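Quick one: structure below, then a few questions.
Take a look at chain A:
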Amino acid sequence: MDSAVLDRAAAGGAQAANAQIVIDRLSHTYRPAHGRPVLAIDDVSLTVGRREFLALLGPSGCGKSTLLYQLGGFLPTETGTITVDGKKVQGPGPDRGIVFQHFALFPWKTVRANVMYGLQRMSLPKAEQERRAQEFIDLVGLSGFEDSYPSQLSGGMKQRCAIARTLAIDPEILLMDEPFGALDAQTRHLMQTELLAIWNRSPKTVIFVTHDVQEAVYLAQRVAVMSARPGRIKAIIDLDFDRRDPHLTKSKAFVDKVDEIWELVRGEAIKAQAGKA
Partner candidate 1 sequence: MRSGPAFAAGLFRYLPIVFLLLLWHMASTFHLVSTAVLPPLSSVLSSGYDLVSTAEFWDNTGSSMYRGGMGLLLAIVIGGALGIAMAWWKPIRYVSSPLVEIFYPLPKSALIPITALWLGFGDASKILLIFLGCMLPVTIGAFNGARGAEQTLIWSARSLGASRWRTLLDVVVPSALPELLNGARTALALSFILLVSSEMIVARKGLGYLIGFLGDGGNYDAMFAVVLVVAALGFFADRVYLAFARRVLRWRE
Partner candidate 2 sequence: MRLWKTLLGAALALPLTLGAALAQTPVKIRIAWVVPVANSPTILYEKPDILKFKGKSYDIELIRFQGTPPMITALAAGEVDVALLAYSSLALAIQNAGMEDLRVIADEAQEGVDGYYTSPFMVLKDGPINTVADIKGKVIATVGQGSAVDIAMRAYLKKNGLEDKRDYSSVEGAFPNMRALLTEKKADLISVVLPFSINPELVEKGKTLFTVKDSLGKSEFIVWVAKDGFLQKNKAAVTDFMEDSIRSLKYLMDPKNRAELLQTAARVSKLPEAAFSGWIYTNKDLYRDPDMLPDVEALQRSIDIQQSLGLLKNKMDISKYVDVSMTQAAAKRLK
């Protein structure tokens, strides 16, 4: 790998030696069928370490989802490069699992069939597929709902199912696009705790897109704050909380950190609002 790239990447964040994802000078222009092209991402460089939990925080419309979709390989990279384990991203793959805000469950498949889907694409024996599907259904607490269709589930259950589907194929990287954004406050909190528990049990590289500062601070080891459109990386904040502490969110250190980041984001959020008006 080009060492200059590595250097620059290292300049962006810590843990360069353990870098798994390297985003280098990425820009992206969105071209709608009608209307002017929009610069969505402008010259973003970012390095993410192996098994790191990174939150990508920014106001709505700042291009953080676009960045995630490019990482997922769903959108082509035009300017700049993204490498995962030194290989350029060229299209989607099961090494990068994704969880969407609106679940994206196959509505014509039952919970079990949804979770099985990715497993069926791997060459596993049938029994093993079934065992693993059950394991992850149990893990997310959907036991008893294996034969339900998504339309019969609540929002939280749908997202559990989506998470189980993604985790079942054991991706090295977990891309999460505001996964709890569509859930109510209580469910969201529960899901956050569960996500942390799952991650603690088997750590993966997680890139977690959110516009909720508290969520970012609560979950991530590192928060990358993005600016309003065009999206740039404005700041990267390292966090070092003990997330096993049940009173963490009430601790002064936590609240201060949230406030500090919220100050950073607020300006951008206002800009984003102004830009829309």
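In the analysis below, a contact is a pair of C-beta atoms (placed from the backbone, for glycine too) under 8 Å apart; a residue touches a chain by one contact, two chains touch by 3 or more; residues count from 1.
These made the cut because all candidates are chains of the complex that A comes from, given by their letters.
Everything quoted here is computed from the prediction, not taken from an experiment.
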item: Touching candidate for chain A, same complex, options 1 or 2; value: 1
item: Chain A - residues contacting candidate 1, complex; value: 69, 72-74, 91-94, 96-98, 100, 102, 104, 106-109, 117-118, 121-122, 149-151, 162, 165-166, 169, 171, 175
